[in-house]
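Following: one structure in structure tokens, then a few remarks.
Removed: one protein chain of the complex. Kept in place: all other protein chains.
Letters are used for the chains, namely A and B, taken in the order the chains are written, and counting of residues starts over at 1 for each.
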Amino acid sequence: MLHWILWGTDMMERISRNTRIFFEGAFYSYKALFRWLNPATYLASKVLAPLTIMIFFVFIGAYASGSNNASFYVIGNSLIFAASSGIFGVTMSVGGERWTGTLPYLFGCPANRGAMFIGRAFMHILDGMLGVFIGLGWGILLFKLDLSQANPLALLLTILVTTFSTSGLGLLMGCLSLITRNVMLVNNTVYFALLIFSGANIPVEELPAWMQVIANGLPLTRGVACARTIIAGGSLTEIMPLLKEELLIGIILTILGYFLFKVFEIQAKKLGTLDIF
Amino acid sequence: MNQVQKNLRVMLLAFEVEMRQNLTDGFVIFGILIQPLLVALMALWMLKGKGPDYAIFVVVGSGMTGLWTTLLFNGGNSITGERWTGTLEPLVASPASLRMIIFGKVLANVAQSLGSMIGSYLLISTILGYPLTLARPALFAVSLLVTVFALVCFGLILASFFILIPDFARMVNTLEFPIYILCGFLFPIALLPGWTTPISYLLSPYWAAQALHGAAQGTLTTGQILADWGWMLAFSLSYILISGKLYQVILRKARVDATLDIVGN
Partner (left out) sequence: MDAIIVRNLRRVYKSSDGIIKRKVKEVVAVEDVSFEIHQGELFGLLGPNGAGKTTTVKMLTTLLIPSGGSATILDLDVVKDAGKVRPRIGFIFGGERGLYWRLSALDNLRYFASLYYVDTQVARKRIPELIELVGLQGREREKVEGYSRGMRQRLHIARALLHDPQVLFLDEPTMGLDPVGARELRTTVKNLQSANKTILLTTHYMFEADALCQRIAVINKGRIVALDTPERLKENVQDLSVVEVEVYGMPPDQIEKIKTLEWVVEVSLENRDQVQVLQVHTPKGAEAIPMLVENLNGLRLGRIITREPTLEDAYVRLVGGAK
């Protein structure tokens, strides 16, 4: 009996401790973001950068087909912005540790790695969702995007799941940032890979077979497809199977990222490469 | 050694050092080389409807996107990067001109990203089997040289902005695509609203893209291409002139604000 009570209080303590670590992680990555970006520049890059990317693809599309198919690119690229927060934001908050030289302390501390890790991603999921809304907003304002057919709840769910799955990729990339000096270029490359493979700018069916295989293994692809279906008036049940797969991809990536983080931690401790950059 | 030789030696060594540092970082090469290949692939599929002749347009255009991205991320960061490693102080305290050092570093980055243009040429011609022929190879080669020079001069100014305007580094992501759009890398600027045209004319990458596309596809006369070179050279000269004063200003400011090193900030 006593044993169980002790076990229970221990459990409670662990939960509350990990919750704290989680929110501290979220708070610090938020703070790091705003140390890096003051609110004005943050908004500018959040609002203006998406617009320029959208314009670029809408115009290539227009040049290619001679017709105006803006909605296709607007929806695709709006979801890409979720990936952008997921990848760049999360990488910065993990990689930032290395640049500030605090990584050895992070690895040295006894905090639960999982809570710490996911806490860091949390803010960027919110941030990523905001990015999608802004993208769609520009679409409505400038490119005659029509959301009147869309089921708002289903759209919101799609955006949430997609943002989650891309920040899973971000966690994975964040780990890479622990071993390279110039992670921004790597990130950019992954980002561009998503631009091609996710169907945001090229319909997946039009890609050669081997590229379709890659496309189907990546996060975002299914999210983009779901968003297009819903905005065209599709129902939640219609997209549910795809959405579940997207969620699964996100979970797998997060777990993978977590293990890579652990592996890197052990490796770094073994090889003593913690502060090499 | 006279002053010119000294400066040349500084520039060459800065070039070599930057090259070596990049080459020891597999990820940098990956970024510099692979990203433009991805853009090339994407543009190739997006512009598929235009027919196989467009392959060379895609190679040149995506190569330009790679040049610009490298210039922005790596070249622009030339000064800030040294600041992070703590090497900016010894550089500034040396008698060498920081401008020469940065010129060498930016040149190294731009030269490396030219490799990606060659890479996408090979990828698209040999692996994907598109016919790729340069309509006017000699003019194209010279255009490429002028382009490199013009972009490096632009990079010189860009690098100083990173120091001069604290928020600049935070805005680089915002600056990547506007240049893709305004300089006609992958679609003609005629598609854009008329009011943006004067802005394009002020950007040397625009003239570079025009000369390179024109020489590759044979759509411009020799005279037109010469005019593009003229614009690029004129811009480069003014950038070099401006950079003299600009570097004085930023170095003085950094010594007043104690921002040559990140420690303590």
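In the analysis below, contacts are C-beta pairs under 8 Å (C-beta built on N, C-alpha and C of every residue); 3 or more make two chains touch, one makes a residue touch a chain.
Source: prediction; values computed, not measured.
Across B:4, B:138, B:190 or B:256, the single residue that touches the chain missing here is B:256. Contact with the omitted chain, checked across B:91, B:114 or B:192, is made by B:91. Touch with the chain omitted from the figure is made, among B:58, B:71, B:101 or B:232, by B:101.
Although one chain is not shown, part of chain B still touches it, namely residues 1, 6, 9-10, 12-14, 17, 20-21, 24-25, 85-87, 89-96, 101, 252, 255-258, 260-261, 263-265.
In this text, only the chains that are shown with their structure count from here on.
Per-chain CA centroids place chain A at a distance of 29 Å from chain B.
Note for the complex: chain B touches chain A at residues 25-28, 30-32, 34-35, 38-39, 41-43, 45-50, 69, 73-74, 84, 167, 170-171, 173-174, 176-178, 180-181, 186-188, 191-192. Residues of chain A that touch chain B in their complex: 36-38, 40-42, 44-45, 48-49, 52-53, 55-57, 59-65, 88, 99, 176, 180-186, 188-189, 192-193, 195-196, 201-202, 206-207.
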